[in-house]
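A single protein chain has been removed from this complex, and every other one stays in its place.
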Amino acid sequence: EKASQLQTQRDSLSQKLQETELRNTELECQLLDLEQRLENRRLESESFRKSLRSLLELLDGKIFQLTELRDSLAKLMESDSS
Amino acid sequence: EKASQLQTQRDSLSQKLQETELRNTELECQLLDLEQRLENRRLESESFRKSLRSLLELLDGKIFQLTELRDSLAKLMESDSS
Amino acid sequence: EKASQLQTQRDSLSQKLQETELRNTELECQLLDLEQRLENRRLESESFRKSLRSLLELLDGKIFQLTELRDSLAKLMESDSS
Partner (left out) sequence: EKASQLQTQRDSLSQKLQETELRNTELECQLLDLEQRLENRRLESESFRKSLRSLLELLDGKIFQLTELRDSLAKLMESDSS
C-alpha cells in the first residue's frame, strides 16, 4: 500500500519535472530571442548614431563655409567705396 | 525494499524539481529585466526620434529662410542699375 | 579805312564771343547733368549698400540659428545612451 502511494508521488513528480523543464526550455528560447533583439537594436543604434555623427560633421562644415561667405560679403562691402 | 527504492527516487525527483523551479524563477526574472530594458530602449529611442524630428523641422525652416535671403539678394542685384 | 577794319574785327570778335558763350552754356548743362547722374548713382549705391547690410545681418542671424541647431543635435547625441 505504501509502495503504491510512493509510486504515485514519484510519477506525479516526474511529470511535473518534465513540464517544468519544458517551460525552462521555452524561457531560455525567449531569453535568447530577446538578447538577440537587444543586440540588434544596439547595433542599429550604433550605426544610426555613426550616420548622425557624419551629418553633424557635414553641418559643421556647411556652417563654417556660410561663415566664410558671410565674411567675404562683409569685406566686399567694407572695401567698396562707391 | 521496493518502498525504500521508490522513496529515494521520489526524493531525488523532488529535489530536481525544486532546482528546476528555482532556475525557472531566475529565467523569468531575467526575462522581465530584459523586457524592461527593451521597453526603456524603445521609449528612449522614441523620445530621441521626436527630438530629431523637431531639429529636422528647424533645419527645414532655416533652409527656407536662407532661400528667401538668397532671393532677396538676387532681386536686389537685378533691380540695381548702377 | 581804319574804321572799317576795326569794325570787321569787332564784328568777328562779337560773333566768336557769342559762339563761345553758347558752347559755355552747353558745357554747363552737361556738367549739371553729369553731377546729377553722379549724385543719383551715389544715392542708389547708398540704398543698395543699406539693403546689403540688412541681408548680411539676416545671414548672421541664420548662421547663429544653424549653430544653435547644431549644438542641440550634438547635445542630443551625447545625452542619448541607447
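Think of it as A, B and C in the order they're written, each chain with its own count starting at 1.
Rule of thumb we're sticking to: a residue touches a chain if its C-beta (ideal position, glycine included) is under 8 Å from a C-beta of that chain, and two chains touch if they have at least 3 such contacts.
Computed from a prediction, not measured in an experiment: that's the story for all the values here.
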item	value
Contact with the hidden chain (one of A:Ala3, A:Leu34 or A:Leu73)	A:Leu73
Missing-partner contacts on subunit B, residue numbers	41-42, 45, 49, 52-53, 56, 59-60, 62-63, 66-67, 69-70, 73-74, 77, 80, 82
Where the missing chain touches subunit A, by residue	41, 44-45, 48, 51-52, 55, 58-59, 62, 65-66, 69, 72-73, 76, 80-82
For subunit C, residues in touch with the removed chain	2-3, 6-7, 9-10, 13-14, 16-17, 20-21, 23-24, 27-28, 30-31, 34-35, 37-38, 41, 45, 52, 82
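Operating definition for what follows: only the chains that are shown with their structure count from here on.
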item	value
Touch-based graph of the chains, sorted into line, ring, star, complete or other	complete
Superposing rotation of subunit B relative to subunit C, computed on C-alpha atoms, to nearest 5°	180
Subunit B against subunit A, contact positions shared by both copies (same if over half, else different)	same
Distance from the mean Cα position of subunit C to that of subunit B, given in whole angstrom	65
Cα-centroid distance, subunit A relative to subunit B, in whole angstrom	6
Contacts with 2+ other chains: residues of subunit B	41, 45, 52, 82
